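Attaching a single structure in structure tokens format; questions to follow.
With one protein chain removed, the remaining protein chains of the complex are shown where they sit.
Letters A and B mark the chains in the order given here, with residues in each chain numbered from 1 onward.
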Amino acid sequence: MPGWVNFVVAGLLTGAVYGLMALGLSVIFGVVRVVNFAHGEMMVLAMYGVILLQHWLGLDPLVSAPVVAMALFALGYALQRGLLNRFIARPEHQQFLLMLGIAGLLTSSMLMVFGPDTASVETSYALDSYEVGPLILDKVRVFAASGAVLSMALLWAFFRMSRTGKAIRACADNPTGAAVAGLDVGRFYATAFGIGAACVGASGTFLLLLVDVQPYLGASYTLLSFIIVIIGGLGSMPGALLGGLLVGVSEGLSAYFVSPSLKSLFSYGLLILVLLVRPQGLLGRRA
Amino acid sequence: MSALLELDGVDKRFRGLLAVDGVSFSVPQGAIVGLIGPNGAGKTTIFNLIAGVFRPDRGRILFEGRDIAGLRPHVLCRAGIARTFQIARPFGALSTLENAMVGAFRANAGTEAAEKHARAVLERLGLADKAHAPAHGLTLPERRRLEVARALATEPKLLLLDEAMAGLRPIEIDAMVGTLSALARESGLTILLTEHVMRAVMALSHHIVVVHHGQKICEGTPEHVAADQRVIECYLGRSAA
Partner (left out) sequence: MSGRQGVALALTGGLLVAAPLFVGDYVLSVLIVFLLAAYLGQCWNIMMGFAGQLSLGHALYYGLGAYTAAALFVHFDTLSWFGIVAGAALAALAAGVIGALSFQFAVTGVYFALLTIAFDEFTRILFDHFDWVGGTAGLFLHVAQVKGTDLLHLRGSPTMFYYVLLALSAGVLWLSRALLRRRIGFYWLAIREDEPAAAALGIDTFWMKLVAVTLSGALTALAGGVMAFYDNNLYPDTIFATSSSVEIITAPIIGGMGTLFGPIVGAFLLTTMGEAMTDFGAAWGVPGLKQWLYGGALVAIVLLQPAGVWPWLCDRLGLGAERR
């Protein structure tokens, strides 16, 4: 079995986590129309939360995931309800400048509180792996991907079966519909943002099993989230997952064949191509 | 009088729906022509076809004998066709004068010449005293007049007015009608207007074209059109004022 197969599988597993992260942005950007330049920073905040929970209460990240997700939901809800709802009628660029500012505030605050050094979680299974035939799969990667997939399944069920969930999906197709349908738009947007934030919080928890965290990590994941959402297609939730998997695999392949530091080059190149030629992404609808 | 603008068998489809169906009419040089019809009749689509927003699927649109179908809006403006928008779109952060100057720069490269011309146009439209007021603070009738002034400042041969009277009070409508007919008389400007406000259309137009379900159903002088049975049934059934 060729050496790159393990890299591809590892990439798929990591890609599932990316998919959940991007799904959060797909909800926030696609439904509430907020250009969340603080997406990665919110994820880093969640990651530090997980570390604190382990430090104070000895909780394993997988146990902390729902806790952190709920905390991020509350944060996102408050942010949209208290701050961002005022920007709905304002020129578009004001809202993303605001998020840019918040990103800076978050990063520097975390730098002040946690310092510039990297931090990580300790898990009992950190060095273990599963052997499935010729494949060697790191336990952490399998757990992270499982957590991500489970979260996405829960979200899928929510979107298909609950009233609010269905409304959110409809809104991704037709924003005017939300107001016309008589929904309390302010609360509705806040809930949607909260859900997106919860996704990013959960994905941060799982990502922490794979990478170490430091305050400046946010920016690159913000960009990565946008890349995945645009490539996969704005407003398409399967698109976010597909995009995440694609990026994960391309990172794995480029790490194997070329050099790990070039892994983003392919993603950025693809982003430029998609923006120019097929802005609706792979699975999205034409705006 | 020769035709300045001529539509010849123009079709336009939107996802299978035939919005404009074989429409032909001409606008003579120096005339004021009204384009009327019920909502959804295709007036705005015809308008947008002439203004370069859409491309016709079939047929020709001739301006001064040249086929202009599918040319982009800024090219059309340079050729001498200016348009206003249904919902007035002033450049809010600029003053009234500066708005008019943007139009005036089309034919005047220098700032001083453009300003001079813009002032003259504002004077014509009764906006001279608002010259330095920011455009976002203008009232609706003032915005409509600014729409017209800005388009006029480009020194067009053909002016396309898209429901320029909507939302105006009768006294304001009469003022606008007066200004426009004076302009056409004095400078030989050709005007094509789409309108719902019958008072204005009847008073202004030399010639009227009526469309319904994308087809031309009648054309002629205002009196002729007002008396036409088909037109009365589909459109003018209620009081036409």
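The criterion applied here is as follows: a residue touches a chain if its C-beta (ideal position, glycine included) is under 8 Å from a C-beta of that chain, and two chains touch if they have at least 3 such contacts.
Everything numeric here is computed off the predicted structure, so don't read it as measured data.
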Problem set entry | Contact residue for the chain not shown (choose from A:V5, A:A74 or A:L105) | A:L105
Exercise. Out of A:L57, A:V132, A:L154 or A:I272, which is the one that touches the chain we can't see?
Worked result: A:I272
Exercise. Which residue from B:A151, B:L168 or B:V225 sits in contact with the chain not drawn here?
Worked result: B:A151
Exercise. Of B:V102, B:A175 or B:A226, which sits in contact with the chain we cannot see?
Worked result: B:V102
Seminar exercise, completed: Listed in rising order, the chain A residues that touch the chain left out are 35, 83, 90, 92-94, 96-98, 100-109, 111-112, 115-116, 215, 219, 223, 226-227, 230, 259, 261-262, 264-265, 268-269, 271-272, 275-277, 279
For this session: Tell me where the left-out chain touches chain B, residue by residue.
Result: 51, 72-74, 77-78, 82-83, 85, 89, 91-94, 98, 101-103, 105-106, 109-111, 114, 150-151, 154
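Keep in mind that, in the parts below, only the chains that are shown with their structure count from here on.
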For this session: Report the inter-chain centroid distance for chain A and chain B in whole angstrom, where each centroid is the mean of the CA atoms.
Result: 50
